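Could you have a look at this structure, given as structure tokens, before my questions?
With one protein chain withheld, the remaining protein chains of the complex are depicted in position.
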Amino acid sequence: MAIGWYLAVSAIVFAIGAAGVITRRNPLLVLVCLELMLNAGNLALISFARMHGSQEGQVFALVVMVVAAAEVAVGLGIVVALYRNRVAVDVDELRELQG
Amino acid sequence: MSDETPKPGGDPAAPAAGEAAGPSHREQDAPATAGERQAAPDIADLLGGEPGGPLTAVADPPADQSGPSAYRVQEQSIDFSAQLRQVATRDDAELLTINMGPHHPATHGVLRLLTTLEGEVVRDVKPIVGYLHTGIEKTAEDKAYWKAIPVIERMDYLAYYFNAMAYVGAVEDLLEVEVPKRAQYLRVIHLELNRIMSHLVWLGTTMLDLGAISIFWYAFRERETILDLFEYSSGQRMHTRYFQIGGVAEDIPAGWEQSLRRFLVEMPKRIDQYDAMLKRNEIVLRRLRHVGVLSAEQLQAWGVTGPLLRAAGVPWDLRKAMPSSSYEDFDFQIPVGTEGDNYDRYLVRVAEMRQSLRIIEQAIDGLPEGPWITEDRKVALPPRHELATSMEALIHHFKLVTEGMRVPAGEAYHAIEGPRGELGCFVRSDGSSKPARVHVRDPSFVNLQAFGDMARGEYIADMIATLACLDPLLGGIDR
Amino acid sequence: MNEVLFFIAGPLAVIAALGVVVLRNPFYAVLSLVAHLLSLAALFLLLYAPFVAVVQVMVYVGAVMVLYVFVNAYVGGATDATGGPAPTLRWLSYAIGIGVLATVVVATLGSSLKAIDSDGAKIGADFGSPGQIGELLLTRFLLPFEAASFLLLVAAVGAVVLARRRRGVLPGEDRMIAALDLLAPTGTGSMREGVGAVNPVPGALSAHITPSTGAGSPPASGTRGDIDGEDD
Amino acid sequence: MPDGDALERLAHLVGAEQDGAVVATVVARGRAEIEVRPDAIGSALERLRHEGYTMLMSVHGVDYHPEERRLGVVYELLSMQLQDRVTVKVRVSAEDPHVPSVVADWPTADFHEREVFDMFGVVFDGHPDLRRILMPEDYIGHPQRRDFPIGGEPVIFTETERRNPGWWK
């Protein structure tokens, strides 16, 4: 199976994720779309690792997963805090965060 | 959907009750309810604030029966019960109303708990009762005094001897009839056996609620022995109708005493086994200690009696304080707790079983000879052999069976110490052969009021444990 | 065999990713992401990264996504903001998506990577095994490893601080009326609803945000608690 | 049970709170009873609480049907210190069945008063939550009254009624 195929999947998923981050207005779903992009990156990393026959790419993928987990923890914390303080949850209306 | 929303009150100027409501007997009731209509503004406010109030709707169903009918209008009052009382939370707290029951494995019957949760913590709980109401008190008014005993027994179905005792005691107070000593001792033996049986069921079901499944079977094994004893002495396992006005129905049969003594030897070992399983069990301790605490003052304000009050440290037991039926003859102790938590309730009940065994042992040892029912032929049926020889006995028998005894007019309230607290029976006689009013003060009914205070602020699992340790019996609550 | 697996898992990953972006119900979107991650794990296996694949399932699917589902159920599955994005924004997003796709494709294909149409380099039997990855992590990449774990710690603390309740719940304190008080009682299964006395579903408020419990169907279904629903 | 003299003393104390509050006193067959005017029930119970009768054990509703002022409410008081009981009774007419509620002072009266309201239709003014307790919420009538007809009562459930209004006719 040519590595190009995997890279193609990775590119498509990345593009979908990018579009989703723009369209989605629910912060939870924005986070979810970010996850998509991160995972597309992961797939590319692992594909390259396979292509070059070195495992550094896999290590990077693991680090990306950790970063994603951290991002999720903080992001979901923000969503819950938002929900506690406001009724409507919509990124476009979150003017307070602009400082 | 929108056409289903209830319409208020109907037309207050609607035609009189008889026309609209159909069944003719409503007309009899109409004057009373209509009388309330004039005097009801404040209660109408309470019940829902509709103009004319629900009681008006009682008398005047809407003339147009095709739409949503009169019965929906009554539900205005339900709205009130859904309100959250004393829910003290922050504004950012999320509340969840959950409806436990009437069909729920842990409500010990058809109790319904309207529970408000914040996460896992109970913020408010409202018991809603009445699903098992069978109108026993009304039924009893339609029966001769001695024929009302079986229905009275069926109220609190785990304390049937106690129900019968309270009722029979009240009627005996009215009749001022002397109960023979042997009958009193037999009553004591059966009452205490019944108390042990009731506590055993409590033990099994409570531990089942905590998740310990085996203790249930062990407790029911001993309960079977007691039920066998009941069957032996009266022919029935439950609702035995053994207590009669003036004594007991029959002397104990031959061999019953030996069976009882075997039980008396066996039972303390069994209680030791329960203690070994539960008393020092870490999980039991964690689940029961410092849970459901209510101070003695609060409990007394709620009118709570029995093991619950004793667990809070008040040594109040009617068997000692106001002994009837020869309880003063026996030497026993009143177990009391210190803190009033669920663990104390458990300890008190288990200790009570041991004390009951002591009483039974003394009673069976000192069981006096003599008649087991009063010699008063106006009250008790004559013995079988007299029927063949004595005309007078035959007349008494006939009068009693067909009409029953006439009880002098008056009122009596006879209270005894039931397994759940003070079990009192109020009987009013109007001089006829049927009681004019029977009302049972059932301990479960009263104790349940304190449940809200016990459960508020606890975890929902502790609420279940507290309910189990409260030991409500829906048969007694709803009557 | 590998081709078959790829052509199952690859398109599934793409479709699930599309689902994440397209589905209106956040709950379904999150579930779609779970499906996407599982198919990615399959792709990782095909790329000889078994350890990463299993970690993907264990950590991502098993923990992170459960957290998502939790928060989703907790927030009540509020639908994506009413009306969706403005049309211009939507077209813009399509354009950006396609632009990004084109850029990435050009970047990868145009970079004249030699091995891109090959199966990859020769690798050993234990390529991507836990032992190998662990060795790399603790030798060459020790600093990123430590940094990542520190980041995780900070994130955990931060999340707890963010999501905790501001003040304790004290009995006896007066309760302020919040917007939630007006919304939450509908649909929380009060006795009024039980008898059909109030109609929980229609009306802007209850449609906009479902009760705080999230106990029940997605708000789109709109018939929850509707006891009169079926045949009258 | 207080004997006659003691009961008279209690009745005197209760009467001193409010003029003409005590209607009658009865000592019969192990039972001491003070009958008070309905509006004096709160002060009477409060006075007796000071005399040591600190627990309200039960509240019974009674219907003395043919007699006038036919509805009665009976309060059973218990003193744990004296190991003694005393009964307080009020009677009201069926046309104007109003008794002040004592729930504020005796929380335990809550369910009891609801039951008496449910069964006899006695309205307890000031009760915080006076609803039916044992009978269904949508029940019509007060079934423990002596003139309440027995038998032939249609069994009505909200659900059936909603689907088929007026089906019982």
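First chain written, first letter: the chains are A, B, C and D, and each begins at residue 1.
Just so it is clear, a residue touches a chain if its C-beta (ideal position, glycine included) is under 8 Å from a C-beta of that chain, and two chains touch if they have at least 3 such contacts.
Please note the rule applied: contacts and distances are computed from a predicted model.
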Undepicted complex member, UniProt protein name, chosen from "NADH-quinone oxidoreductase subunit H", "Dihydroorotate dehydrogenase", "ABC transporter permease" or "Anti-sigma regulatory factor": "NADH-quinone oxidoreductase subunit H"
Among the chains presented, those that the missing one touches: B, C
Residue of B:281, B:298, B:390 or B:432 touching the missing chain in the full complex: B:281
Contacting the left-out chain in the complete assembly, out of B:131, B:232, B:256 or B:459: B:459
Residue numbers in chain C that touch the chain omitted from display: 1-2, 27, 31, 34, 45-46, 48, 50-51, 54-55, 57-58, 61-63, 66, 69-70, 73, 119, 125-126, 129-130, 189, 213-218, 221, 223-225, 229-230
Where the unshown chain meets chain B, residue by residue: 96, 98, 104-106, 120, 207-214, 216-218, 221, 277, 281, 283-284, 286-287, 459-464
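To be clear about the criterion, only the chains that are shown with their structure count from here on.
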CA centroid of chain B to CA centroid of chain D, Å: 19
Chain C and chain D: spacing of chain centres that average the CA atoms, whole Å: 62
Centre-to-centre distance between chain D and chain A (centres being mean Cα positions), rounded to whole Å: 70
Residues of chain D whose C-beta touches two or more other chains: 158, 162
Multi-partner residues of chain A (each touching 2 or more other chains): 84
Interface residues, chain D side, partner chain B - complex: 28-31, 33, 54-58, 60-63, 74, 76, 80, 83, 85, 87, 94-98, 106-108, 110-112, 119, 121, 123, 125, 127, 129-150, 152, 154, 156, 158, 161-162, 165-166, 168-169
Residues of chain A defined as touching chain C within the complex: 1-20, 22-26, 28-29, 31-33, 35-36, 39, 42-44, 46-47, 49-53, 55-56, 58-59, 61-63, 65-74, 76-81, 83-84, 87-90, 92
Contact set on chain C toward chain A in their complex: 2-3, 6, 10, 13-14, 17-18, 20-21, 26, 29-30, 33, 36-37, 40, 43-44, 46-49, 51-52, 55-56, 59-60, 63-64, 67-68, 71-72, 74-75, 78, 80-81, 84-85, 89-90, 92-94, 96-98, 100-101, 104-105, 108-109, 113, 115-123, 127-128, 132-133, 136-137, 140-141, 144-145, 148-149, 151-152, 154-156, 158-163, 165-166, 179-180, 183, 208-209
